[in-house]
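Note that this complex is displayed minus one protein chain, with the remaining chains in position.
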């Protein structure tokens, strides 16, 4: 079963003010509009407390930003996979650069994710780490060079060899996986460049969330995906 | 301003199946009913993804199980204090035995909590740690001996000297703080014993969440608080 | 360059009393004796504070139990690769079940280890995790099912399919790597079984460190390796 359609445009709201609560919902509505206008698969990763509200209000897929490798039980403050699923999430980011996991927990989290038929997006910080993670068979690998995250210097423009290296190493261990890249993606050109390099889409955050008009930015991004 | 009324009955839903999603809402309704029948202050700490739904559905105070010492920004997977407040929480557990924080982060979290006018419940595992935490001036200290958490052996019955030791050491550094104890609280008698020892209430979890009838158990707990 | 000879017998002293200070040195002398009597490559992983003393006193290879992914700088309390090398270590365990690392740090640690021409032994808790780690190209992979660590139930006897699964998955991504298994190894038979299953040796701890006669136990283990 295909869990994440391509080309893929995944928006991580992080803990930005512009992506919290009511403003997260505004963003979700903009993303839903662009998705329906362009046909591009747009997913949104809001904060945990906003998952339910967004999943109930829009039809686009909602991802958790993290999930713990736990079963139901005594884990105060943890993120239970069942909880984010019941709230309406269809998947989760795992091992984002800002929320790294020990290797064994990436594996254990993926087992729990599969058990609940959720989609998994494992992040890696370089080609080698992405390939190692790909051995564990997630649905999506998203490679982001940490030094470009939050900048306006696109990985697809500034570090093309890291993107193609990721595609090559990941495909070698796991040919079917969806591959995204991210960090610094700010324009439709950056998105087009990412696809040119062999990826299936992008993982974006501040470039959309902090844009003057998230709707226009998303439309620019999505259009550059369908134009190819 | 008094943020947490006494006597206090705080229910931590952890990541139990019985406290997730729709079942968390059932629990919240039971707690609301008992609160209105007995006049006891009953607070509920559900999972992050359930905060909004519960806060919208019932009138009792909702707490997050944890919150991170962060400001809005690039912190994927973290718990932003603004987020849980906008979702409807009035406060948060901090440093629960299952989600311990480094000392400097307890301090930083309390600063953020105060900035947002939320209520803080800092957990400690023994009298000394509780007193150290009390120096940082949270609204509530909740002492739970970890070895009794999840058992049916009440701290107030099995370790009375640890409870009175906590009351004594905490009052010495901070006379006005609300003091709770928890771990193994299963009956109204356990609750009454906790108050007898000088605490202002209890922090409970499995004793309520996994009870055959959470409503009856909560009523038993709350009644033993008003009977004094 | 071959950094770790096979068959390999690696002894982790952990933080056992029997493996601390002077008693660690006694163990090292026993291991040196068995190594010279049998020709088997025996490595020892003592605590950090014992590395220098042991490396100066015996001729067998000494490994650190962990090393951090740092360069020289302001990292109070961390394990600098340069430090353990200057103290006399020839390599390090990485990602032991009791000291797990985030995936990106395993990669970064291996880069530092290679830069200093040290040997790397990356631990994995199952075949999939071991294969993921093997993508990062350490010198040695050591697979240990955590639930058998510290028991007297040998992984090579009780979970042969996990050992052969590891050999198969790891060889697929990295054919040249040295593969060890561990957990519960108590007798020469357990060691022989590990080699029969396709591994290049074993990683042991309590089975040797807490043995009545570490010398006799090591001789039993090493003999069963040369007998093949």
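Chains here go by letter, A, B and C, matching the order in which they are written, and residues are numbered from 1 within each.
The definition used in the following text is that contacts are C-beta pairs under 8 Å (C-beta built on N, C-alpha and C of every residue); 3 or more make two chains touch, one makes a residue touch a chain.
Note that this is a predicted model, so its numbers are computed, not measured.
Every visible chain touched by the undisplayed chain in the complete complex is listed here: B, C.
Only one residue in the set B:125, B:166, B:206 or B:224 touches the chain that does not appear here, and it is B:125.
Touch with the chain that is not drawn comes from one residue among C:87, C:104 or C:177, which is C:87. Check B:101, B:121, B:142 or B:178 against the missing chain and you find that the one touching it is B:101. Taking the complete complex into account, residues 95, 97, 100-107, 124-126, 128-129, 131-133, 135-137, 169, 173 of subunit B touch the chain not shown.
Of the residues in subunit C, those that touch the hidden partner chain are 12, 14-17, 20-22, 45, 47-53, 64-66, 70, 72-80, 82-84, 86-87, 89, 93, 96-99, 149-150, 205-206.
Just so we're on the same page, only the chains that are shown with their structure count from here on.
Using mean Cα coordinates as chain centres, the one most removed from subunit C is B.
The rotation relating subunit A to subunit B, fitted on Cα atoms, comes to 180°, given as a multiple of 5. Rounded to whole angstrom units, the spacing between the C-alpha centres of subunit A and subunit B is 34. A straight line joining the Cα centres of subunit B and subunit C is 44 Å long. Contact of a single residue of subunit B with at least two other chains is seen at no position.
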